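First comes the structure, then the notes that go with it.
Excluded from the complex is one protein chain; the other protein chains are retained at their positions.
For chain A:
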Amino acid sequence: MSMPDRKEIQVRELLEGPHPVVPAGLAASAAERGDRLLRRRRAAGRFGWTVLFAAVAVFAVWALLTHPWTVPPSGVSPPLEGW
């Protein structure tokens, strides 16, 4: 069981190294980009909800005006029989 561990330790040592220099202003630019991302996401969410509400409202008005649940009066009369 110690073989893979030893191999992994060797590779880990290979991967360890001095950390590269972080560009200046990374936090500020990331925060700005994050804010923009958040604002765009919120705007998209608001737009989606607005569209949903508008669709529901349009459907409700249409349903109240046309009463789609009532059966339309039949235009065909039953056959006249027995006289």
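The working rule: a residue touches a chain if its C-beta (ideal position, glycine included) is under 8 Å from a C-beta of that chain, and two chains touch if they have at least 3 such contacts; residues count from 1.
Rule of thumb we're sticking to: contacts and distances are computed from a predicted model.
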Absent chain [UniProt protein name; select from "RNA polymerase", "Pyruvate dehydrogenase E1 component alpha subunit", "Aspartate carbamoyltransferase" or "Transglutaminase family protein"]: "RNA polymerase"
Name, in rising order, the residues on chain A that touch the hidden chain in the full complex. 4, 7-8, 10-12, 14-23, 26-35, 37-38, 41
